[in-house]
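A short write-up of the structure that comes next.
Omission of a single protein chain aside, the complex is shown with its protein chains in their original locations.
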Amino acid sequence: MINHTITFRVRYSECDPMGVAHHSAYAPWLEMGRTELLRAAHADAGGLNYRALEEQGILLAVVRLEIRYKQPARYDDELELRTTLTQAGHVKIEHAYELFRTCDRLLLATGSTTLACLGRDGRPRPLPVELQREDRD
Amino acid sequence: MINHTITFRVRYSECDPMGVAHHSAYAPWLEMGRTELLRAAHADAGGLNYRALEEQGILLAVVRLEIRYKQPARYDDELELRTTLTQAGHVKIEHAYELFRTCDRLLLATGSTTLACLGRDGRPRPLPVELQREDRD
Amino acid sequence: MINHTITFRVRYSECDPMGVAHHSAYAPWLEMGRTELLRAAHADAGGLNYRALEEQGILLAVVRLEIRYKQPARYDDELELRTTLTQAGHVKIEHAYELFRTCDRLLLATGSTTLACLGRDGRPRPLPVELQREDRD
Partner (left out) sequence: MINHTITFRVRYSECDPMGVAHHSAYAPWLEMGRTELLRAAHADAGGLNYRALEEQGILLAVVRLEIRYKQPARYDDELELRTTLTQAGHVKIEHAYELFRTCDRLLLATGSTTLACLGRDGRPRPLPVELQREDRD
């Protein structure tokens, strides 16, 4: 299982009048999780990142997003996001996410996404081989 | 069936380096759809809005969000979002969404959300009676 | 004087724990003001918009932003933003902004921006002639 955990603080600008992180703030967090998982997973290969992929004309577009919000995240809370690559096929990649509050390990949210690999023309194209790694320990 | 359609343009700040609306931009759009559905549904009763609900200490928190992205939305595209109240129980409300590009009625995305009614203390509380309307024609 | 007024509502996602629009939400509003001023100013010429400019490889980058916040904007407030083209030189364009609350015409904020015209290579280039219009009545 390929996974990676990042730690970050909730920004004031991400919080809403209820005093908690707005639900739309979570999608960029999941994206940060994917970015860092990719970087970490390929650290041995000199580093692979979304930016380099995009520069090669390989776009990874989110085609499905689901988030379940269990407990609110508050401004200045330190959070831990665990991102797991759950499936990588020919064209699509799936990730699962668990978001915790660092101080007490409370589970705040879970989520999942599906990404599709597209070329610059917006058409599906095969994932680069190095991203087609199967779920493994 | 209670539903409502809003029209708006994609903002430049909502678009990403792929030149299309970033997937996190959609959640605020769905929220706009809910806001305007509520306003429209209660127009006959002198207007009901989330702001007034919050001032009464009634919070509607998103507890689940799902979005399926089918086609990209581009900067300056005029979009139509159709929001439908699919269920309103004692504590939870569900909505479904369809997002179209105005010029050619292309379906860009679908989504669904579940909201829970909370008090200022963050605990679940019954929805106000006027929001507990069943799905009807 | 070339100017244009747009009307819009404050989104919930734009508001912060103080219950008012977060100061970072205003920059996208000013950008909407510029987008619509450009569209309106060239409506007679069949329409000119930033998207078309970008497709021609002409980028308008914000190089200076100043905003003075006088009174808070609240969730669901209807606002009016008046955008004025104050100067258009060879490479730079300046705009001034006044933001009002519609219901009582209260002035909420003022601002100004300077945009520079860049080519795809990121280097300054002359503004297209049709944008080099002087301040006039």
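In order of appearance the chains are A, B and C, and numbering begins at 1 in each one.
Following the convention adopted for this analysis, a contact is a pair of C-beta atoms (placed from the backbone, for glycine too) under 8 Å apart; a residue touches a chain by one contact, two chains touch by 3 or more.
Computed from a predicted structure; not experimentally measured.
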Hidden-chain contact residue, picked from the options C:P17, C:G89 or C:P124: C:P17
Absent-chain interface as seen on chain B, which is shown: 12-13, 15-19, 22, 24, 75
Residues of chain C (touch criterion as defined above) contacting the omitted chain: 17-18, 23-25, 27-28, 31, 54, 59, 61-70, 72, 122
Residues in chain A touching the chain absent from view: 9, 11-14, 27-28, 31-32, 35, 49-51, 54, 74-76
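Note that in this section only the chains that are shown with their structure count from here on.
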Between chain A and its twin chain C, rotation from the CA superposition, multiple of 5 degrees: 180
Centroid comparison with chain C (C-alpha atoms), farthest chain: A
Same vs different contact residues, chain B with chain C, by half of numbers used: same
CA centroid of chain A to CA centroid of chain B, Å: 24
Between chain A and chain C, centroid-to-centroid distance (C-alpha), Å: 33
Centre-of-Cα separation between chain C and chain B, whole angstrom: 27
Touching two or more other chains - residues of chain A: 17-18, 24
